[in-house]
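Note that one protein chain of the assembly has been removed; the remaining protein chains are unaltered in position.
All chains are identified by letter, namely A, B, C and D, in their written order; residue positions are counted from 1 within each chain.
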Amino acid sequence: MLTEADLSAIVVTLKLATLTTLILLLLGTPLAWWMSRTRWRFKFLLEAVIALPLVLPPTVLGFYLLVALGPKGPVGALMETLGARPLAFTFTGLVIGSVIYSMPFVVQPLQDAFTAVGRRPLEVAATLRASPLDRFFTIAIPLALPGFFTASVLGFAHTIGEFGVVLMIGGNIPGETQVLSIAIYDHVEAMEYAHAHWLSGVLLLLSFFMLLAVYALNHRFRVLRP
Amino acid sequence: MLTEADLSAIVVTLKLATLTTLILLLLGTPLAWWMSRTRWRFKFLLEAVIALPLVLPPTVLGFYLLVALGPKGPVGALMETLGARPLAFTFTGLVIGSVIYSMPFVVQPLQDAFTAVGRRPLEVAATLRASPLDRFFTIAIPLALPGFFTASVLGFAHTIGEFGVVLMIGGNIPGETQVLSIAIYDHVEAMEYAHAHWLSGVLLLLSFFMLLAVYALNHRFRVLRP
Amino acid sequence: ASNFSGALTTLSEHFEENTSHKVTLIFGSTGKHYAQIKNGAPFDAFFAADIHRPELLEKEDLVLPGSRFTYALGKVVLWSPKKGFVDSKARVLNRAEFRHLAIANPNLAPYGKAAQEVLEARGLWKSLRDRLVRGENIGQAFQFIKSGNAELGFVAYAQVKRPNQRIEGSFWDVPQALYTPIEQQAVLLVDSEVARAFMLFVRSDEALKIIREYGYDIP
Amino acid sequence: MKIEARFRINRGDFRLDVDLNLPGQGVTAILGPSGSGKTTLLRAIAGLEHYPGGKLKVGGLCWQEGKNFVPPHQRPLAYVFQEASLFAHLNVHRNLEYGLKRVPKADHKVSLAQAISLLGIEHLLERKPETLSGGERQRVAIARALAVSPQLLMMDEPLASLDIKLKQEILPYIEMLHQKLDIPVIYVSHSPDEVARLADYLVLLEAGRVVATGPIHEILTRLDLPLASDSEAAAIVEAFVSGHDETYHLTHLDFAGGQITVTRNTLPLGSPARLRLGARDVSLTLEHQSRTSILNIFRATVDGITEQGNAQVIVRLLAGGVPILSRITRKSADELGLKMGKPVFAQVKSVALLT
Partner (left out) sequence: MKIEARFRINRGDFRLDVDLNLPGQGVTAILGPSGSGKTTLLRAIAGLEHYPGGKLKVGGLCWQEGKNFVPPHQRPLAYVFQEASLFAHLNVHRNLEYGLKRVPKADHKVSLAQAISLLGIEHLLERKPETLSGGERQRVAIARALAVSPQLLMMDEPLASLDIKLKQEILPYIEMLHQKLDIPVIYVSHSPDEVARLADYLVLLEAGRVVATGPIHEILTRLDLPLASDSEAAAIVEAFVSGHDETYHLTHLDFAGGQITVTRNTLPLGSPARLRLGARDVSLTLEHQSRTSILNIFRATVDGITEQGNAQVIVRLLAGGVPILSRITRKSADELGLKMGKPVFAQVKSVALLT
């Protein structure tokens, strides 16, 4: 029922969403942590900048990224001088675009969760010999788990549904940058509605079960507060 | 510098984003509250359903909404029997589409924030004669303010940048359903890059200052935890 | 051009059968592809929905000189899925007994431009303005109508005419005189054997027959 | 007015099973070791948790029975929680007002200003809770609870984090509450000291079961209960003012067994008063001694003796029929030849006036 192209789109999509989410968590966690602790006066500037990519229509953001990553753009030119492959129309390029686009969905919930942890548990851990890094991993992160969960779900789902940026800087190349969302879009555009419905159904079911699993799991890890 | 069409697109965009955010907060708050309190076994099913619209590419979601709202779709048919105007290509339709699409960005952070409030403050309020509704408004909401803030920023910014759904069910009617994101997109597609840059710049600046104001304000309202 | 996707798919299938070469088709809007090609997209050939973009690329030295040619002429129809709604003179336009008329965005899509010209020619462009709903491309205009949200609209003949099938509903075959011909042009972007072969194939009699079956005129 | 409470509560391994009949006035203390179910009981009474099958009647009104369950905010009570419970988003003043604003003006009996000054928190009104010290937080919580003019005041170890001086200022106020305003108080405490000072009625809890319950003066002097063996064991004696000594600033009080002298107070002649006689403050002699700093000496007969450890005994005495306790060494008991019915002189070093 699923064509080879569909299958490869599914694989690319899952790869992209997983990788993007992981990178977002890796980048977003220290950033959110720092923002939840700092008393830096101009923090709000940074917060606004992080939220900014959100307001651009994805295709337009994609366009600017394309220009930036293209051989004439600043990043592309830099890559060229370094002798690296240009990033546009590559999977790597997609990942970069998705990361930028989904950043606020990950950073904001994490920052809120870290703020809700409060100072006390970390102070207690400090008096129990835990170094800052140690208490970050053994106290702050476990207590902020609900935030990580929200961040991952929003980041992952948003990347799966993401479309404009990916279409623009990915170039819709099957097996490399054609993701499921674009494949469905193509079918709709080509008026192959049956195929589009079918693919949407697959995507929805797949996502639904993944979300189910994640949410069911999540209930185990919620920390109760009195 | 801004054409009349641009201005009207800005107005429609702000109206749409504001209205969508308000509706989302109105709907999302009780929903998130209920989900943060209930011990219903199948809550995770509902949670997954709410997050689901996220994974569909916006244009495809828009397509399905279009079908649903059309005279042959369930919603459209219902509207017809009720003698109401069909919703496609109307501002109201846009709002509905945006609300569905941005729902998880609002519900998830709110639910996390409500969970973090814990039971204790509400119990205390109950012994101080506050009815459930009273303590919801005077205790739960103020203590969950950071979550409201995150929810509003994500919901608002996401609606501003939103594009696929709006394009699909809006029909790009100037003054009614043409939003800024579509206007910029059109300029890019039409290779009117200068105009696109200019509009993007306006959108970014506008959003940046709004975000700045909101973030700066937010610092006043954060509740400190020991 | 996404409107040509059905025809192009069939073409490439025939080509692959004949030559055992593999063709990868990437559909998208002409504007997007133009931007991508300018920024280094790894495409071999470009089938646009208009003349404008291929010409621009030629000016910018991004195409193989002399490879530009018109592969199909688009035809515009005014279509409604309702039987008898559109008659052969399209009087429905003047009676204006509809809420929404779907067209493609005239700024972006040649079919939209053509629709505008038709309406202008009939002196209705101003009066119908409030009822126009505009799709990003001709595909969306078609979806507006197909889903019943717009009662009728200007679409590509290729969209309503499927090979070996009758057209559903009612339509007005817009006289060519009312709009500038929609020339769809293609260019080669790299000098490759296979790409050349494909371009040659597209111009073969076998291909032209297919293109015609999909509802296009041929140059 | 009376409080009837019957609860069967299971939480994990712990099981609370109580059937209580508490007086509807005065201070009822709930005393029990850590984990014995004191907080659980209080929460059930406040309605913070709904345990089906429970029954609760307060002053004729039914708060819980069968399907009937009055939600906590409709129960006219106040609750001082065991742990910090200020609203983090409100400053002290708005914390204090929170309950006050929700009570009809007609029901206001306790003045907020008075509560504030009593608890010494005037200078904290504009502060946010996170800047307060532990004791300051608790004081604000007490004032906030008082401000709702409750018809039943419940306090879960409210004074644990306060210093003695503050305690001594707050305790009389709590007593006053139930005396002047007739507000019954349910008071959880670990401290037999505090309890003896404050309570009229006592519930002894252990591992979820009621070990003893009754008026405080009965419970305190029962040799079969752990209270009499406590290092802070004491007897409560009801007396009345029989005279004041202006020179030495003393007040004499008479009870059935004799006279007791305490620091001068302002009670009018003839008014009733409660006295606390600590077991370790009562020594026994066979003869009436003079030339001693001990002012309070009266006759008593031995009514019971129980050993406390190997070295000490608790002697229950009757002085004019009133039970009092004395803790002395077994050696002294032997030397004095104490036995049931033997007449002795009780010397009381210090007496606390409770009223």
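What we mean here is this: a contact is a pair of C-beta atoms (placed from the backbone, for glycine too) under 8 Å apart; a residue touches a chain by one contact, two chains touch by 3 or more.
Keep in mind that what you see is a predicted model, and the values were worked out from it rather than measured.
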- Message: Checking the contacts here: which visible chains does the omitted one touch?
- Response: A, D
- Out of A:54, A:139, A:168 or A:196, point to the residue that touches the absent chain in the complete complex. A:139
- Option from D:28, D:149, D:213 or D:283 whose C-beta touches the chain left out: D:283
- Note on the structure: Where chain A meets the left-out chain, the residues are 120-121, 123-132, 134-135, 138-139, 142-143, 145, 223-226
- Message: For review purposes, identify every residue of chain D that touches the missing chain, sorted by number.
- Response: 11-13, 32-35, 38-39, 82-84, 123, 127, 131, 133-136, 139, 156-157, 160-166, 168, 190-192, 230-232, 245, 247-250, 261-264, 280-281, 283-287, 289, 291-295, 309-312, 326-334, 336, 347, 349-350
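The rule is simple: only the chains that are shown with their structure count from here on.
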- Report, in whole Å, the distance between the mean C-alpha point of chain A and the mean C-alpha point of chain C. 36
- Rounded to the nearest Å, the gap between Cα centres of chain A and chain D is 60
- Item | Touching two or more other chains - residues of chain D | 83
- Item | Touching two or more other chains - residue numbers and ranges from chain A | 59, 63, 188, 226
